[in-house]
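Here the complex is missing one protein chain, while the rest keep their positions.
Every chain is named by a letter (A, B and C) in the order it is written, and numbering of its residues begins at 1.
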Amino acid sequence: MPTLVTDHWYDFRDLSNLSRVILEGIDKVAPYELAYIVAPIIGFVAAFVIFVLPSQLFVGVYGERRIIGRMQARKGPNRVGPFGLLQPVADALKLLQKEALTPTAADKTLMWAAPVFFVAPAVLLFAVIPFGPRMVFADVPAGLIFFIAVSGLPVLAAFIAGWSSNNKYSLFGAMRIVAMSISYEVPLVLVLLCVVVFTNTMSLPGIVEFQVDSNLWLIFMQPLAFVVYFIAVSAELNRTPTDIAEAESEIVAGYLTEYSGMKWGLFYGMDIGYALAAAAFASTIFLGGWSMWGLEQWVPPWLLFIAKTHLFYFVFIWTRGTLPRLRIDQLMGFAWKFLLPLAVFNLFLVSLERLWWNESDLGGGIVFIIMAINIPASAIAVYLWARFLGYKPERIPTRPRLVREAGGYVPVEDPAAGGQ
Amino acid sequence: MTRWWTGEELAEAAERLVPGSVARSTATACILEAEHAHEALRALRDDPETNFAHLSNLCGVDQWDRFEVVYHLQSLERNQVACAKVEAFDREEPSVASVVDIWHGAWIQESETYDLFGIRFEGHPNLQRILLWDGYPGHPLRKDFLAMPGGLQPGLNEFAGTAAKPEPPVRPVT
Amino acid sequence: MDNAGVQIAFWVLSILTLVAAGGVMVSRNLLHAVLFLIVAFIGVAGFFVLLSAEFIAMAQIVIYVGAIAVLILFAIVLTPQSIRDNSETAMVGPAILLGVALTAVFLFVIHDTTWATDATDPGLSASDLGRALLSTWVLPFEIASVLLTAALVGAIMLVRSETEESEDVPDADA
Partner (left out) sequence: MSEIVQSEPFVMNIGPQHPSTHGVFRVKATVDGERVVDAEMVLGYLHRSMEKLAEERTYTQNIPFTDRTDYLSSMSNNLGYCLAVEKLAGIEVPPRGQAIRVIMAELQRLASHCMGAGAFANDTGAWQTPIMWFMREREKILDIFEMTSGARLTCNYMRIGGVAFDLPDDFEEHVRALIGPLRETIADGEGLLSGNEIFLARARNVAVIPQELAVNASLSGPMLRGSGVAWDIRKADPYCGYEQYDFDIPIGYQGDAYDRFIVRLEEMRQSLRIVEQALEALPGGPHSTEVPLALRPPAGEAYARIESPRGELGYYLVSDEGPSPYRFHIRPPSLINLSVLKEMTVGGSIADAIVALGSIDIVVGEIDR
């Protein structure tokens, strides 16, 4: 595909030009070790200035509150700055000057260490995300595995936080989050394995290239994988309806119960960071990354990518604003009995298709045939498996019976007793 | 429309079900003999005519010379309400039979009555103070426990350091 | 070991891993010991990265940090006695003896091995690993998976309560 993107440093459609120019300049005047040190700094600064910081502050904190405010028939933050846009800054300032309490009976070292453990992986996660065709900070061949590995670390930090607080609610939250992440990691990794089998690569830029080459996003080729990924990742990230680890109405704030001040702020901010990372990862893998059927020639690809990430994050916000929370045994059952078999089924299906693709000589058009097979197959699989597990839609009506006169008992079994 | 039984009607029904269980009756309530009260209340619940399956209200009244425990009984099927009373005369250790085994819902109201009046309910599964804390001095709804400032405050003895008990004020007894 | 960055990383990782491993030994609190162990695992994963074996490094983090450490943490928290201190036992002497012996063996092996330091790619990519696992080593691979499944079933049998055994299994939303 011919590309319109040039190599000029001022071509903002590909920011890697700029950093390359800077690095080459440094290379000329300084020993080459300096470039090694400057390169990551440029990467981090770029990623943070362009993506992480604005997303976190204005989508994660401000946007989430505004959107949920809209859903809840209220205004949301609108006092600090224009339209309340400075609210995240005000929040951060407030948290900074707030006392970070530590209970006397807590394990103080671990309680201080937990937020640090929690923050570090969030920064690492963005290293492998391709923001544009050449805009990936670390093109690790096993980028997908890197992502899985690093996104498993915050669970440990949350566990440490919950355990060290020496609070029963915190311990409950800690146990729940570990149980949840262990359970949901299995279907999550299995559907990512489907992606790897299908695209034949484990590098994230490679997966994007695959989607660009086949002119079709993986969400259409593997809808089931996408659905399982979304559910599993929202469980891993403690987003509603699976936020049992910090279920406010049950265990107060779960593992964060004893945290306050900036220690809590780090957890809060990095929760959003992880959600954004998961959204970025999902848009890389399933939504075609920076590609948009040629539109990336005209619009900066990194903007497309950010838009997709925020779109995915909006779904998180949406579910949070509407859905009630499940119980822990229901969630465990859902992971092991429902998602896991579906993920295995999807792996089986995708492997077969990949074999067929390897053998056949249909060329690139085969992905459309696969799409035509997979979308109905996924729907049928979900439906049949739910039926097999004994699920049936609720039969009892959602409106109570109405009676005219008081007195006496209306038998439960008698459906004709009341009129609707 | 609910039929509100007079005391006489209830006395008649109770006497029919458990002979000798009625002490006397007033216009609104029927006072049951303490030793037969439990039996009579159970019979009133089970009898199809009275059918007082729902214990609407249970509370105590301090009448200076005696404590009354007031039961408002209710039948949902026959739509009627009656008021029964049981008296306890011992001022220091008043006690009546518990009706928790008849109406499950009585336990919380009996606990409350015990807490505020000091009336012991014999046979209550878990009789303890529910509104005030354990070790609270006295039972506040008794008439000799003064609430208003000006009088002594027996409830606050432990803070004031004076344990003097006031003379009961003279009030008309109905 | 050809440029400064790798050198610095090597020393940092070495110190981190060794200090963490020492922490595992001397820490009195079992939970702290496990956390030190996790840091040691992460350090070892760093070494794998330095050796250009990214896949092994990631697998090290996923398996050892993500799974095994969590399992140990679970075991510690769920076992009532072990939240307490990691107290002195009579096993200290033999353990030191064993440690010294192991160190001696390792030192001997390290000394005796001819370390190939040529710069060829070790070829440990994911596809190579996959091929190896499903062709040459397919039998041990399958045996290991059967063993793990058996362990899983055994664990479920151990913690399964009597009441749940009577329940109907296929119930998605229960």
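The rule is short, and it goes like this: a residue touches a chain if its C-beta (ideal position, glycine included) is under 8 Å from a C-beta of that chain, and two chains touch if they have at least 3 such contacts.
Not measured: the values here are computed from a predicted model.
Visitor: Of A:79, A:94, A:108 or A:327, which one is in contact with the hidden chain?
Guide: A:327
Visitor: Of B:11, B:30, B:83 or B:127, which residue touches the hidden chain?
Guide: B:83
Visitor: On subunit B, where is the contact patch with the chain that was removed from view?
Guide: Within subunit B, the residues that touch the unshown chain are 1-2, 27-29, 53-57, 59, 61-62, 70, 72, 76, 79, 81, 83, 103-109, 112, 116, 129-133, 140-141, 145, 147-148, 171-174.
Visitor: So that we can see where the missing chain sits, which residues of subunit A does it touch?
Guide: Considering the whole complex, subunit A reaches the absent chain at 68, 71-74, 168-169, 172, 240-241, 243-244, 247-252, 320-330, 394, 396, 398-412, 418.
Everything that follows uses one rule, which is that only the chains that are shown with their structure count from here on.
Visitor: In graph terms, with chains as vertices and touches as edges, which category applies: line, ring, star, complete, or other?
Guide: line
Visitor: Taking each chain's centre as the mean of its C-alpha atoms, which one ends up farthest from the centre of subunit A?
Guide: B
Visitor: Which of the chain pairs holds the record for C-beta pairs in contact?
Guide: Going pair by pair, the biggest contact count turns up for A-C.
Visitor: How many angstrom lie between the CA centroids of subunit A and subunit C, rounded to a whole number?
Guide: Spacing between the chain centres: roughly 27 Å.
Visitor: As a quick test, compute the distance in whole Å between the mean CA positions of subunit B and subunit C.
Guide: Measuring from centre to centre gives 69 Å for this pair.
Visitor: Can you check how far apart subunit A and subunit B are, centre to centre, with Cα atoms defining each centre and the answer in Å?
Guide: Centre separation, subunit A to subunit B: 61 Å.
Visitor: Two or more other chains in contact with one residue: find those residues in subunit B.
Guide: None at all.
Visitor: Can you list the subunit B residues touching subunit A in their complex?
Guide: Contacts found on subunit B: 76-79.
Visitor: Under the definition above, what is the set of subunit A residues touching subunit C in their complex?
Guide: Of all residues in subunit A, those touching subunit C are 33, 36, 107, 109-110, 113, 140-142, 145-146, 148-150, 152-153, 155-156, 159-160, 163, 171, 174-175, 178, 182, 185, 202, 329-330, 333-334, 337-338, 386, 388-391.
Visitor: How about subunit C: which of its residues touch subunit A in the complex?
Guide: It comes out as residues 3-5, 29, 31-32, 35, 38, 54-55, 58-59, 61-62, 65-67, 69-70, 73-74, 77, 125-126, 168, 170-174.
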